[in-house]
Each structure stands twice: as structure tokens, then as C-alpha cells.
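The complex appears here without one of its protein chains, the remainder shown in place.
Up next is subunit A:
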């Protein structure tokens, strides 16, 4: 059951991320907008992150057959997704996410060498949760400004992804409980909510124009 849900989640995540990423890329190529460029990076990263985990499960199921996915593959996939969530949050004007001092920057990377991949996974999940929650709140605030109904769906999608990420992280306290499958179902719901308004954007008559770059 858990294996099936993982596969559905990662495939849906891969496809939704790829779809929105391609749409953002077309928008960037047509308008040269830096916002659309950041969204392109964000959603291609999210898509790649889900793909890595999905590929890990496939490799485990058909080749390795160890009964569990390699921990580093899961950590790598979640880390790549976190990069995508960072760019969504960054688009909402996180001005100084990283410390400005070069000393703090060099120290800031130290924890990555001091913790195991299990702890890294928890670290990435909690960072993802914060970034997703921030993105959901900012998107909801923008709805109050411009009353664009699509923003509600995106905000709910990001909030569900945040909740799913939180439950996925919290499930390590109760490893065999229903928490982890529930977190995956919530994340699938979040990805679908994210894609609903984007799927309504008409792309007819949009074409690449090399002269605009």
C-alpha cells in the first residue's frame, strides 16, 4: 500500500512539476520575465526531485529488491525538491535567506558534513515545510490584493504540500503508523490543487520568438 502510494505520489509530483515547469519556461522564453525564470527552476527542481525518488523505488523494486529504498536516494530527492520550494519562496521576496557574511556562509554548510543522511532527510523536510508554509501564506495574501481565484487553489496546494511534508517528517516518531501514507495522500491532493489553475491557462498561439531574448 505504502509502496503504491509512494509511486503514485512521485509520478504525480514528477508530471505536475514538469507541466508547470514547461509552462513557466515557455512564459520565460516569450517574455524574458525573471519571475518566470525562477518558477521554471523551482518546478523543474520539484519535478526532478520526485523523479529521483520514483526512480529509486523502481530500482529497488526491479533490480535491488532489498525491501526498502536506499536512504541516500530519498534524501537526494527531497533535497532537490527543497531547492524548488526555496525558489518558490524566493520569488515571494525572501531578501536574505542566506547569511551575508562569508564566515557564516562557510560555517553554515558545516552541519551537512556532521549529520547522517537520516538526519539530513529530516533537515530538508523541515526546511521544505517552512518554505512551503511561507509560500502558501504569501500566495493567500496576494489573493486578498488581486482576488485572483487561481491563487486560492495554489495557496491550498502549497499548504497541503506543507502539511504533507510535516506529517512525513513527524511519522519518524511513529514509523509503522498510518501517518506516512496519510502524508502522501495529502501531498498528492496538494499537487493536484497546484495544477488546477495552471491547467486553465490557454497556451494557444503562444510561440517561441528567438528575437526576444
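Of note:
We take it that contacts are C-beta pairs under 8 Å (C-beta built on N, C-alpha and C of every residue); 3 or more make two chains touch, one makes a residue touch a chain; residues count from 1.
We adopt the following convention: contacts and distances are computed from a predicted model.
The complex includes a chain that is not drawn, and of the options "Winged helix-turn-helix protein", "ABC transporter permease", "Fe-S cluster assembly protein SufB" or "Probable branched-chain amino acid transport ATP-binding protein LivG" the UniProt name matching it is "Winged helix-turn-helix protein".
Annotation: of A:31, A:119 or A:177, A:31 touches the absent chain (contact as defined above). From the options A:16, A:151 or A:167, the residue with contact to the unseen chain in the full assembly is A:151.
The chain omitted from view is touched by exactly one of A:73, A:88 or A:162, namely A:88. Listed here are the subunit A residues that touch the chain not shown: 23-24, 27, 30-33, 35-36, 39, 88, 91-92, 138-143, 146, 148, 150-151, 153-155, 197-198, 201-203, 205-207, 209, 211-212.
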